[in-house]
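I am attaching a structure below and will ask some questions about it afterwards.
What you see is the complex with one protein chain gone and the rest in place.
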Amino acid sequence: MEEIIISPETEETAGNAETEEVVENAETEETAPLLEERPEGQSPKRKKANFKEQLVLHSMLLPGVVLVVIFMIVPMIGLVMAFEKYNVVQGFFGSPWVGFRHFSNLFNRPDFWQATRNTFIIAFWKIVFTSTLSILLALLINEINLHLIKKTVQTVLFLPYFLSWALLGNIMVDLFSYSGAINYFLEMLGIDPVYFITSNRWFRIIIVGTDVWKTIGYQIVVFLAAITNIDPALYEAAKIDGANHTQLVLHITLPGIMSMVVLMSILNIGNIMNAGFDQILVMYNPSVYETGDILDTMAYRIGLLQVGQYSVGTAIGFFKSVISAAFFSVSYFIAYKTKGYKIF
Amino acid sequence: MENATVKNRPMRMKISGPRRAFLILNTTFLILFALLCLAPFLNLLATSLSSDEAVNAGKVGLIPVGFTANAYKVLVTKIAFFRAFGMSVLRVVLGTAVSVGVITLGAYPLSKGNDAFRGRMFYTVLFIITMFFSGGLVPTYIVITKLGLSDNILALILPTAMNAWNMVLLINFFRQIPKDLTEAATLDGAGHYRILFQIVLPVSLPALATVILFTGVQHWNNWFDGLIYMSPDNFPLQTYIYNMINEANILRQQLVTNPGDAALLAQIPTKTLESAQIFIAILPVIPLYPFAQKFFIKGLVLGSVKE
Partner (left out) sequence: MKKFYSAMSSLMALTLLCGALAGCGYTEEYDYEAIDPGTLAAPRAEYATPEEDAAKNAAYRAEYPTLDRYEEPVTIKVAAIQYELEPDVKIGTTPYNQTFNKIALEKLNIKLEYSVVTASTMYDQKVNLAIGANQMPDMFYTTQAQMFTMLRDQNMLADLTEAYYKLNDNLLANYNDYMPEAIKACMKEGKLYALPQQTNRFATAQRLYIRKDWLEIAGVEAPTTIDEMIDVGQAFLDHKEEIAAATGISAANVIPLSLHKDLTFSDSYGAKGMFNAHGAQLGGYFMGEDGKLYSSNTSPEAQAAVETMRTMYERGILDREFLSNTSASVQSYVSAGFVGMVFGEWWLPKDSLEKAVTSNSVNGADWVWVDLPSYNGQERRPIVDRLLISGYNLVSANCKHPEAVAKLCNLFYDIYYSDDAQERYGTDVLPSNGFYYQFVPMKIWDGMDSSVEYRRVQKAFNELYDNGLNSRDMFKSGLYEDLTNAQIESSEAAGEKIYRIAANDSGNGYFCIRRDVIAQINGNEKLKAAFNSMRNREKLLHFADGYPYFVAYKQKIATKDMTKEEKKGWGIYHEMIDENGSYAYVVALSEGEKPAKYNEFYGTALSAMTDYGEYITTQTSTYFTKMISGESAMSSFNDFVKDVDRNGGETIIGQVNAWYKAVHAFDE
């Protein structure tokens, strides 16, 4: 960890790719191989690529880098607001510097920790349920031996993925409201109606449940695809060895889709702080802030709905970014160290 | 792919009793589950076709009560709705084209090794940072307005065009293309652009289709940015709908401060009209996605991590 440090200055002048390259090259050569450590063995080291060819490769990245610099890196200057008592007249560079005051204020607010906890809990359960249920359902769907039904089921489950929370949120709130269809159904079964949307006991379950419902179809398709991709010869061989159906699933199908599961998990863990702003914004209400308010909605309420509180909103966003980057790095690191998986 | 599945499934094996029971149970369960997923949409359709009074009284389930197509008749005259619809279509088409173009170009050099492409590391870090950090709304708003993009469809397209998550997918797909293919072309003197467009892309269609699908769906579904950067006349569909639902409440508050505005009441859309608009907004994706799904399968599989 200690040997190479890309100085933050490098990041800030990112627009100038050509000059950075020199610095990069020097470092790359000393410490290579890094990211591209090929588990399958060293590929023959190519001759030093000529300058022109390198230029062509850089030119391909130009549009992407320009967009990223303009729309993402430049606005990051605004992160200084998190450490200032920002006011418009003095701007980003002139507003009084308050250091960590916004953070320490936030850390002293009970509702901030509540939002942080909610963010984790909601995102965590979303990931767990979506992953396990989608694997399970993919396996079950794979067992259907009527092609048409299989196709239809798969298609219907995929449908909600294509709809936005702006639409679905409204539908869900109606559905789960006290006089909504779900309670109507429960009443028919002789169960007392439940305040799903306004009860702190139920709200997270509803949020997680509806999100799983919305995204699961997508993951099912992903895993079904992975199953399809398993070499049929493996099954044949196992059958000859006398494996029964359950054994086939456990020893061939599951391991066969493992790499996909890992990819999905790593991507998901990067989202551990994204508990679903869109969804919660349209579905929550003050009586469930206790269990439903997440960092994003809190930042939105404070930073945009309140006048002149830009700094606090930014501080919450920054806190969230740091935590999710840390989570992602750790999960990536573990996957890389233990199994040699990599995605970059 | 589909054929392969059909073949390798142990269909022709003698199906044992317990296995048969499992199959029947399993199929029934999944069909019921699928129906559960459809129910909200049926409810929506039923609401849009019911009378206002039945809806207010909460009497509508999966079947319309007091059947009337009134909401749709009113909807047909709503120019704003169709304009928003058109805006969304334009956004999806343009946005996906730009985004996929940028990502494809970027993924190609990044799919090379560190020694084949100097500076790869730098770009990787740059893009990874954007996956987690953002300056927030105010600075982004400044950038967009300073570029003169407010109320311009580009404000919805450019900021998200370079999506690092989607690029990761393409990078991994490109990496798995057999080296022989590209090396042979290099020997023939082909440049990187030619290799990308003539060799890499044609074999990457599934992955491209996947990224196109992701990006398209994202553009179709995003509503928050429309709210911020566009004027109401240029709202994309989802923004329009979000706004329609929430505006009813604001109109009511308006009445408190401006008591004379009783005429505003006439503008509050009824529940049935709301449902009709939501339902129409769902329609276009339905025929689209089974088609996309076909490509999607291959694209994702090959784009997955390697060991």
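Letters A and B mark the chains as written, and numbering starts fresh at 1 in each.
As a working rule, a residue touches a chain if its C-beta (ideal position, glycine included) is under 8 Å from a C-beta of that chain, and two chains touch if they have at least 3 such contacts.
What you see is a predicted model; the values in this text were computed from it and never measured.
Peer 1: Tell me which of B:61, B:113, B:232 or B:284 is the one touching the absent chain.
Peer 2: Of all options in B:61, B:113, B:232 or B:284, contact with the hidden chain holds for B:232.
Peer 1: Touching the hidden chain in the full complex, which residues of chain A are there? Just list them.
Peer 2: Counting over the whole complex, chain A touches the hidden chain at residues 1-8, 11, 27, 31, 34-35, 37, 79, 83, 85-89, 91, 96-101, 103, 105, 109-111, 173, 177-179, 193, 195, 197-200, 285-287, 289-290, 301-302, 304-310, 322, 325, 329, 333, 336.
Peer 1: What residue numbers in chain B mark contact with the hidden partner chain?
Peer 2: Its contact residues with the unshown chain are 53, 56-57, 77, 79, 121, 124-125, 128, 137-139, 141-142, 145, 151, 227-228, 231-233, 235, 242-243, 246-260, 262-268, 271.
Basically, only the chains that are shown with their structure count from here on.
Peer 1: How big is the gap, in whole Å, between where the Cα atoms of chain A centre and where those of chain B centre?
Peer 2: 16
Peer 1: List the residues on chain A that touch chain B in their complex, please.
Peer 2: Touch residues, chain A against chain B: 6, 10-11, 14, 17, 20-21, 24-25, 27-28, 32-36, 38-39, 43, 45-46, 49, 53-54, 56-58, 60-61, 63-65, 67-68, 70-79, 81, 92, 137, 140-147, 149, 152-168, 170-172, 174-175, 179-181, 184, 213, 217, 221-222, 224-229, 232, 235-236, 239, 245, 259-260, 262-263, 266-267, 270, 278, 282, 303-304, 310, 313-314, 317-318, 321, 324-325, 328, 339-344.
Peer 1: Considering only the defined contacts, which chain B positions touch chain A in the complex?
Peer 2: So the residues of chain B in touch with chain A come to 1-2, 4-11, 19, 22-23, 26-27, 29-31, 33-35, 37-41, 43-44, 58, 61, 101-103, 105-106, 108-110, 112-140, 142-144, 147, 158-159, 161-162, 165, 167-168, 171-172, 191-193, 196, 217, 220-224, 238-239, 241-242, 245, 274, 278, 281-282, 285-286, 288-290, 293, 296-298, 300-301, 304-307.
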